[in-house]
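FYI, not all chains are in this one, though none of them got moved.
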Amino acid sequence: MIVVMKAHASEAEIQAVVTAVEELDYRGHIIRGVERTVVACVGEERGEQHSLGHLVAFAGVEQVMPVLKSYKLASREVRPEGSIIDVGGVKIGGRKIAIMAGPCAVESAEQVESSADAVKAGGAHLLRGGAFKPRTSPYAFQGMESEGLSLLEHAGRRVGLPIVSEIMEAQDIELFVAHADMLQVGARNAQNFSLLRKLGRTKKPILLKRGMSTRIEEFLMAAEYILSEGNPNVVLCERGIRTFETATRNTLDLNAVPLLKQMTHLPVIVDPSHGTGLWTLVKPMALASIAAGADGLLIEVHPNPAVALSDGPQQLRPDHFAELVAAVKPVAEAVDRTM
Amino acid sequence: MIVVMKAHASEAEIQAVVTAVEELDYRGHIIRGVERTVVACVGEERGEQHSLGHLVAFAGVEQVMPVLKSYKLASREVRPEGSIIDVGGVKIGGRKIAIMAGPCAVESAEQVESSADAVKAGGAHLLRGGAFKPRTSPYAFQGMESEGLSLLEHAGRRVGLPIVSEIMEAQDIELFVAHADMLQVGARNAQNFSLLRKLGRTKKPILLKRGMSTRIEEFLMAAEYILSEGNPNVVLCERGIRTFETATRNTLDLNAVPLLKQMTHLPVIVDPSHGTGLWTLVKPMALASIAAGADGLLIEVHPNPAVALSDGPQQLRPDHFAELVAAVKPVAEAVDRTM
């Protein structure tokens, strides 16, 4: 931690900072510059009692700058070779690209079975589908809930694909652990720390989506909540952030992909369906995601998007999904990955 | 709902839209313009089965524009005179300004009792304090939890102020209903719809904070989740949004205050502590909030911010809080409000 003093900070103010710093078991080095004096604090910087952020409230202090990032277990440093997460036999994070696909929401047995056939035929490795749906409006379709999860499980087992579905609250953990292969935490719960902590006490693979306004470092801190409770099976998912741009539903931040791959050992996948909100952009952005280094894709596919109960505009038809997978293959090979 | 067709949409495509619209019990009016044809859909626009957003996936459709906002119960139209919410005897939403104050987090009996004395003496009407704390880092102080809530309750009862505290998950509703006068939903849970729905089944006043990237209309939809379950006691709180500006912790969006007052009958208060993140900005922004038409303020006050376990930089000292309240009074009177 570096404490920068104001231009005219008094000697007493500087000493007060050093004293406060040393009371917290750091050593404080005073460096007198031409225009500013700074106090460099040496010691273990992470952890509750050692926070020095409050020093900004001291007289004579201009700013306090942290030197260390606050995530540890998610850091690339602890596992330079990268993590590979096993989801019902499908490996995510290795050389092979993993494709998760399926409808935004489970709407009926017929729709989910038809979706399962379509994504299996198209080349997906996991089947996704929403049983519990976080909808902006209380008047919109809220999902088929536990019945939807059963339908998804049935369809997945039938076609031989592990299933991924979104969990919205802690009370459903047991249900999801019993029936799903991977539990998705949605963008709106990306900083629901109570939920993250409890998911950290299971061993189930977690698909953690980035929040709409979550900075990269905060995203890793959210993962850290799960990891620090003992569950190492976390896959990160970039799904677009909220910006001033309104032509697309979100702004897909592909910078995040190579940046996260440098910062963390966790696998990183991309959801171009939410990241664009427009089905005509899904294929080019899926290709871009793989070229940027993503370990997989999450694609919304619906047997008939025009009658979908949610997110119709961004879901692909089965034939377009098959085209997408076919187009991903040569790009994956161009960046030394396989399908 | 207005469906705008593409420049060269065929007659068959236009008719397909009209047919789809009429199958959903709307009437479809075709209006042929010089460069575009539009289909205006007449009927009840809100509600699950009537969504027309999926029409964008139809051949020949360029865009679909909703005419109606999707919140109903929160709308000013349903209660033009405005709502007044009673929190343990304190009225929020009338001519009188309501001030909630207290520490970011409950840290000890001594700290919370001292805070209660300070904010009572300074002129607050409600005592706030965090017992359960949503912290970005799992290694930061997470709050004293139920013990903290008890300490806050004790301090509030002693000085005669109703208490406000943040609830983070549904399993704690019973605890909060028993011990708190008002339940705060924090920015990170602003779109935790499961929690909102369950809070809607209590009758407790809810202080609903705007999320970091929540648009005004989405904010009202979040309130609608609570209202639609039967709880009319919702107070909205603007607390800053996330933007590109990094000089302040958040960008306090005071435009939201008069805009919300026009759109909804619910009371609107402002939290300049989180909205700025810097204690030196709290007083001027508190004054600005009242001048903009806010019904109250949420102010973080700590007996000694320099040793606070969280958010030290934005908490006020008791003497600064008393100054703030004294300064608010003439501004409130200038806009025809009282303290």
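In this document, chain identifiers A and B correspond to the written order of the chains, with residue numbering beginning at 1 in each.
Rule of thumb we're sticking to: contacts are C-beta pairs under 8 Å (C-beta built on N, C-alpha and C of every residue); 3 or more make two chains touch, one makes a residue touch a chain.
Because the structure is predicted, anything quoted here is derived from the model rather than measured.
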**Complete:** A student told that 2 identical chains are shown should find the copy number of the whole complex to be 4
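Everything below uses one rule, namely that only the chains that are shown with their structure count from here on.
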**Asked** Roughly how many whole angstrom separate the Cα centroids of subunit A and subunit B?
**Response** 25
**Message:** Help me check something: in the complex, which residues belonging to subunit A touch subunit B?
**Reply:** 20, 46-48, 51, 53-58, 70-71, 134-141, 168-171, 188-189, 191-195, 197, 211-213, 218, 221, 224-225, 228, 242, 279, 305-309, 312-313, 315
